[in-house]
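Moving on to chain A:
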Amino acid sequence: MMAPALPDMPTAGGFLLVLAIMLPIAGVLLQFMLGGRQAERIALLVMPAGLAVAVAVTAALMLSGRPLVYHLGNLAPPLGLALRADGFSALMLMTTALIVSAIGLFARADFATPTGTVEARAPFVFWTLLLALWGALAVVFLGQDLFTLYVGLELLTFGAVPLVSLDGRAETLTAALRYLLFALFGSALFLAGTVLFYGEYGTLDIALLATRTHPDTTSAIAVAMMTAGLLAKTALFPFHLWLPPAHAGAPAPASALLSSLVVKGPFFLVVRLWFGAMPGLTDLPAAQLLGALGAGAVLFGSVLALCQPRLKPLIAYSTVAQLGYLFLMFPLAGGVGLPASVRMAVWTGGAVQAVSHAFAKAAMFAGAGLIGQALGHDRISGLRGVGRALPVTTFAVAFAGLSLMGLPPSGGFMAKWLLVRASIATAQWWWAALVFAGGLLAGGYIFRIIAPALSAPEKPLPAIRTPARRREVVVLALALISVLLGVVPFGLTTLLAVGNPTIAHIVPR
Partner candidate 1 sequence: MSLVRDILTVLSVTAGAFFFLAGTVGLLRFPDTLTRLHALTKADNLGLGLVVLGLALQTWSGPAVLKLAVVWLLALFSGATVAQLIAHRARDDRPGE
Partner candidate 2 sequence: MTMGLLLDFFLVILALAAGWWTIGAKDSFGAAVAFVAYGLVLALIWVRIAAPDVALTEAAIGAGLTGGMLIGASTRLESAKQATRAGGVTRRLAIALSALVAAALALAVLGLPHPPPSLAAAAMAALPPTGLGNPVTGVLLAYRAVDTLLEKVVLILALLGTWSLAPDRLWGGRPGRKERRNAASPLTLLGQVLPPIGIVIGLHILWVGANEPGGAFQGGTILAAMWMLAVMAGLVDVPAISRTWLRLLVVAGPGLFLIVGLAGFVVAGGFLAYPPGFAKPLILLVEVVLTLSVAAILLLLLAGPPEREPPR
């Protein structure tokens, strides 16, 4: 059990958290007002600034070793609202900033306002929603109040849904509608739990809740409802019905954002809820249920990825599968007497999986976009010869695949290694067997892409539209980061321990 901690006091540098949220939000407002080409320009301007803020937050955490806290309006919870960045938040914030910036650079070719037009629909919507998603994710990662987080989740959904139907085809409209309605279902459940929490404890602040909650009937029902709502929004198996059509149907840069970042938002909140607001839940059978659903996701998603005839649905089902690993955190981090080193392994494993999957999946979808544009289709059976035509992209996709398969030295490998070690240490070896099976299946579906791509075409490929080198480099950079996460963990353990009382004491500073 987590030692009861006093609610956090505001810290120096807390204003950075405000900036991390408000910079993209201000960007959205400006974009909406100025419109046209300015939307793209503003997005490109916000990127370095937002990146700098994310770096500053991370650096502040690393230097001080304490979480950043800010009280909005100088009013402390429970009446006021707090923002708080611990190591995990900072990591996700950093990941978001990097991926949004990379995808922004990547998408310039897809979403340029054509000359001669003042404002075009798709570019205006895309650039505005790009920053909106960034702001929404920042709220989700930094918010401390469950209701603010609810609003943040809605912001995330409303930013994501129009991206799905951006090209206006009937299938994508249906996909967007399914996504929206199922997400609303989840919101309602989340809200119901929030209401009960307030009724029982008189606050929605996670830090305060952590000191007040006790697992009585009302709290149990509240947590169950909130968790179910979040699972619907993160598309954990078997609630993934909306994800494959939505992620496979969206334009490639949008798919990259949705699959790499947007689904991580609700997952992050499940972590917040189970480890933050109500510590001690992970000891319970409910945690095993979450793990079991994760296991189902890994197996089922992977098998379906193996069955897909087209590239983008394959990648989408791979997301369903990879999300499953994240939920192994819950059964593994449980146990009252669990040594801190094991907790450390679980936290690091979960975080590295979240981050490396984000980079790998962004690279995959962006790469799939380039391949689709070059070939004019994305049938896997027609991929032969792509390796010769687009060597850099193919290389990047293969690298990203390495991380998804969990082969060394990738981040995915590091994550799986840590999760397997934790499952051995907690004598729950069935999760290790799952990682084993998942790796093999992932190997299968990645091989289905790479093998034809690297072989010679049966007949000379029709005129290939070679993408700009710059776009290929962006994809490669994303893939490389996902791989290098395993080799160069960027002081990850130190960062993750900040503000996480269960592991902070064992990390040398």
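The rule we apply is simple: a contact is a pair of C-beta atoms (placed from the backbone, for glycine too) under 8 Å apart; a residue touches a chain by one contact, two chains touch by 3 or more; residues count from 1.
These made the cut because all candidates are chains of the complex that A comes from, given by their letters.
On a predicted model such as this, the values are computed, not experimentally measured, just so you know.
Visitor: Which of the candidates 1 or 2 touches chain A in this complex?
Guide: 2
Visitor: How about chain A: which of its residues touch candidate 2 in the complex?
Guide: So the residues of chain A in touch with candidate 2 come to 15, 18, 22, 25-26, 28-30, 32-35, 70-75, 78-81, 118-122, 124-125, 128-129, 132, 135, 139, 145, 147-148, 151-152, 154-155, 158-159, 161-162, 165-166, 168, 173, 192, 196, 199-203, 216-218, 221-222, 224-225.
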